[in-house]
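Shown next, in structure tokens, is the structure this report addresses.
Note that one protein chain of the assembly has been removed; the remaining protein chains are unaltered in position.
By written order: A and B. Residues from 1 in each chain.
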Amino acid sequence: MSSVAMIEQTAGKGAARAAARKRKRNAGGAGANHRPGWVTYTILGVVLLISAYPLYYSFLLGTSDAQTIAQNPVPSLVPAGHFFDNMRRVLESDIQFWKALSNSVIVASLTSLSVVIFSTLAGFSFSKLRFKGRNALLVFVIATMAVPTQLGIVPLFIVMAELNWTGKLVAVIVPAMVTAFGVFWMTQYLEEALPYELIEAARIDGCSMIRTFWHVALPAARPAAAMLALFTFVGSWTNFFWPFIVLGSSNPTLPVAVQLLQASYFKDYSLILAGVTLSTIPLILVFAVAGKHLVSGIMQGAVKG
Amino acid sequence: MAVISPPDVAPDLEPAADRAPRRIAFRQRLGKWDVKLSPYLYISPFFLLFAIVGLFPLGYTAWVSLHEWHLIGGKGDFIGFENYSTVLHAAFFWTALRNTFSIFLLSAVPQVFLGLVLAALLDANLRAKTFWRMGVLLPYVVAPVAVGLIFSKMFADQSGLINTLIGHLGIDPIRWHADVLASHFAIATMVNFRWTGYTTLILLAAMQAVPRDLYEASVIDGASRIRQFFSITIPMLRPTIIFVVITSTIGGLQIFDEPKMFDQYGQGGADRQWMTVTMYLYELGWGSQKSFGRAAAVAWILFLIIIVIGLVNFSITRRISSAGSTAGRKSR
């Protein structure tokens, strides 16, 4: 269902008019519709090469062997033939790769879902609703981001031990269920992207607050929410220190498991980077699928779905 | 700080009582409670969770910082602010502060600048838009641990990719792990590699929300593209730029992973060339001294510094981006 239709259905004509107005102002490119010249493509191409190279470098090393890596500071641009061999070594080692993979999927998915819902809810409240202490509370939320996390590990671990959560995935999921960053991000986004007319219209039509949120704020927040979900997913996927401390190697997430590849006689870069590449591939897949939606969400503007 | 949100005044959202029939008094009262309580209800998950995983650790840390407290041995005597004064008199603390700011500036400034330029390029009517937009975000999916591994290998002084390549150009090898500024530059590169695309997309998302009729109007007025960028785009991006600057300040001043993985010891170099404040904090607490008390004091000092810098940042960013924004805001 297109969200404009949905808004008309649930929040009335006023909201739909506002939505349509918004759609109009998003039609067309920045300033002009003509295609940009080769300079733009060249700059972007160079940027893309630079940003892809380190990842490719990691893959190249993962297809190589330790000896070749040490002898050649600049790896050949063509992958060597050892990737499947290295991959097999990673999967056959005792790092529990598959369990770690499923743990990571569970943790990252649940965390993203929960962060998006709670942050959007709070962001809607902070950006569009009136209540006493709003500004002070928002400042407080932002200030909480400034607390250095390293020290919090000990008291947080005490909390988890009290709850008897150590070693369990819930100990990684719950502390990350809503973040100050998410709240701040959704607040800033909804500030711009959600016109008051829409809320007004919904309210006039007698929608309760939660229905207003569900039918007006949530659709308007979609592009930012997609982005937040992706960022949260990636952040959760790549997080190392806290999962390492609270879960340990017996119930690991991927980074905790992949890190164990270093526990051998010497630093075998081909093995480590093959593991790194393997653990990054799922993320690239998610990115390839979700990234497209994310980008199209941004492109089509806030309301039109 | 009280005006993080733009000065728009939220309209009264209670269902217009005048227009609504009076017969549904109960429902109205319910609606009133709905309006009064909902805002608090919606923000409560954050605050509830924060109380457990944020506030408790914060308070605990404050309490620890006022004591002689060994990480393993536990609480000792109450010593007031002695941990704070010890730390403020330690030369390493100031070295760490210098390094943190230097790395922060070397990463935050280019990132916002590059992010704006790239976002502007991506905002154009490109062919294969999705491809380009996803492309710039690609580095973000690489885990910090992997970034550390990859870049510390590339930046190795003798056997690294970068020194080997510039060697071919006849340039002397750069002493990435010995020279202060070079090490900061290398670490900032790791940060920029991973985060520039992210900043770009956030700015791009905001650019997409800028009403297109503003541009159309300015084209009629004969404004150039560059002029448009500075007098329309930047002012309209104000909340987002504030967001990016504040979050990158907060994140940047707590930088830990990248400098920690820059060499094999993770202590910021033999002469503490790249030891940051959080690394210093970690070394005090988890290193051989295990002074949890002093580490907690550093955490609180850092916390206060970040708040102050955040405020300064905020007011500067606001002033810069609000200059010339009046026209833009009025036309909305």
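In the analysis below, contacts are C-beta pairs under 8 Å (C-beta built on N, C-alpha and C of every residue); 3 or more make two chains touch, one makes a residue touch a chain.
As a convention for this text, contacts and distances are computed from a predicted model.
J.: I notice the complex is incomplete. Of the names "Fe-S cluster assembly ATPase SufC", "Lipoprotein", "Spore germination protein" or "Carbohydrate ABC transporter substrate-binding protein", which is the UniProt protein name for the chain that's not shown?
T.: Missing chain, per its UniProt entry: "Carbohydrate ABC transporter substrate-binding protein".
J.: With touch defined as in the header, list the contact partners of the absent chain among those displayed.
T.: Per the touch rule above, the missing chain touches A, B.
J.: Which candidate, A:Ala143, A:Val170 or A:Ile245, sits in contact with the chain we can't see?
T.: Touching the chain that is not displayed is residue A:Ile245.
J.: Which listed residue (B:His67, B:Arg133, B:His177 or B:Arg194) would be found touching the missing chain in the intact complex?
T.: Checking the options B:His67, B:Arg133, B:His177 or B:Arg194, the one contacting the hidden chain is B:His177.
J.: One chain is left out of this view; which of B:Glu68, B:Glu82 or B:Asp157 touches it in the full complex?
T.: B:Asp157
J.: Which chain B residues touch the hidden chain?
T.: 71-74, 90-91, 152-153, 156-160, 175, 177-178, 263-267, 269-271, 286-290, 292
J.: Using the touch rule from the top, list residues of chain A that touch the missing partner.
T.: Contact residues on chain A toward the absent chain are 66-67, 70-71, 73, 94, 153-154, 157-158, 161, 166, 244-245, 248-250, 259-268.
Note that in this section only the chains that are shown with their structure count from here on.
J.: Using the average of all C-alpha atoms in each chain as its centre, how far is it in Å between chain A and chain B?
T.: Between these chains, centre-to-centre, one finds 16 Å.
J.: For the complex, which residues does chain A have touching chain B?
T.: Interface residues on chain A, with respect to chain B: 25-36, 40-41, 43-44, 47-48, 51-52, 54-55, 57-58, 61, 70, 73-75, 118-119, 121-122, 124-131, 134-139, 141-152, 154-156, 158-159, 174-175, 177-178, 180-181, 183-185, 187-189, 191-193, 196, 199-200, 203-204, 206, 208-210, 213, 223-224, 227, 231, 234, 237-238, 240, 255, 258-259, 269, 272-273, 276, 279-280, 283-284, 287-288, 291-292, 295-296, 298-299, 301-302.
J.: Along chain B, where are the residues that touch chain A in the complex?
T.: Per the touch definition, chain B meets chain A at residues 1-6, 8, 10-16, 19-20, 31, 34-36, 38-40, 42-43, 45-47, 49-50, 52-54, 56-58, 60-61, 71, 118, 120-127, 129-130, 132-147, 149-151, 153-154, 156, 159-161, 163-165, 193, 196-198, 201-202, 204-209, 211-213, 215-216, 218-219, 225, 228, 233, 239-240, 242-243, 246-247, 250, 253-254, 256, 278, 281-282, 285, 292, 295-296, 299, 302-303, 306-307, 310.
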